[in-house]
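One chain of protein is taken out of this complex; the other chains stay put.
Then we have chain A:
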Amino acid sequence: MAQPQSDSVARDILVDIRDVHFSRGDRPILKGITLPIRRGSVTAIMGGSGCGKTTLLNLIGGQIKPNSGTIRVDGVSVPDLSTRELFELRKRMALLFQTGALFTDLTVFENVAFPIREHTRLPEPILRKVVLMKLETVGLRGARDLMPSELSGGMARRVALARAIAFEPLIIMYDEPFTGLDPISKGVIGKLIRELNQSLGITSIVVSHDVAETCSISDYAYLMGDGRVMGEGTPAEVQKTKSEHVRQFMDGLPDGPVPYQYPAAPYLEDLMRWNGR
């Protein structure tokens, strides 16, 4: 897909990231990244560990501010919002953390009820119905009384997902949803991402380095490396890209544009030194 030029395309873009630079201390993380995300799609953002994928999600969620560039969600510029406006926006966007980030002192039921209790004054019987509906969506209605410590990794992520859709958000951002899961749980999460996207029309952003699983559920994929977009297209297009960087990532090659060796002094010279570390 080329840069969105016409108005109809521009209106179609829900999250618009343009020429964003971001550094932590002196270390640049994002170096002028442009990454539009279409309304109602499942967009994958893939890339090696530490290439700035999670940082990108934090920028969209307004947890951190970019050094330069624009980030717009549904037409509003996120870095310019006041705390109150940001919190209003966040009621319509959800971030699914890698660990699930469930509240360990609350049961599954109370975890899902948490955002509803915080933001509304629903009477208890109605609240109960809403929570059970959310839990049913992820197939864990029966686990309502368990504590987070009693859940498997996949179940914890499903509970977190139920909690994330409490207010039927506009966008869900998934941070490494597949990491550390067994193949069955991976399949379940993948199916849920797809289903929520189709039934509720939720725009989904999936950040992952799990190539196979992510490609199978996404409409469009970006490949990040070194703080930039290295390749983009439908999953099938990305699979066929010839670029060396994309190939190395998609095929999982140990050496290539991303070197196997961490930068160091020449090996022999290093071994021959007598002092220092």
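FYI, contacts are C-beta pairs under 8 Å (C-beta built on N, C-alpha and C of every residue); 3 or more make two chains touch, one makes a residue touch a chain; residues count from 1.
Quick note on the criterion: contacts and distances are computed from a predicted model.
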Quiz item: Any idea which of "Intermembrane phospholipid transport system permease protein MlaE", "Septum site-determining protein MinD", "Phenylacetate-CoA oxygenase subunit PaaJ" or "Succinate dehydrogenase flavoprotein subunit" UniProt assigns to the chain that's been left out?
Solution: "Intermembrane phospholipid transport system permease protein MlaE"
Quiz prompt | Residue touching the undisplayed chain, where the options are A:G32, A:G69, A:P115 or A:P257 | solution = A:P115
Exercise. Among A:D19, A:E88, A:E195 or A:D251, single out the residue that touches the unshown chain.
Key: A:E88
Exercise. Against the chain that's been left off, what residues of chain A make contact? List them.
Key: 61, 63, 87-88, 90-91, 93-95, 97-99, 101-104, 114-115, 118-119, 163
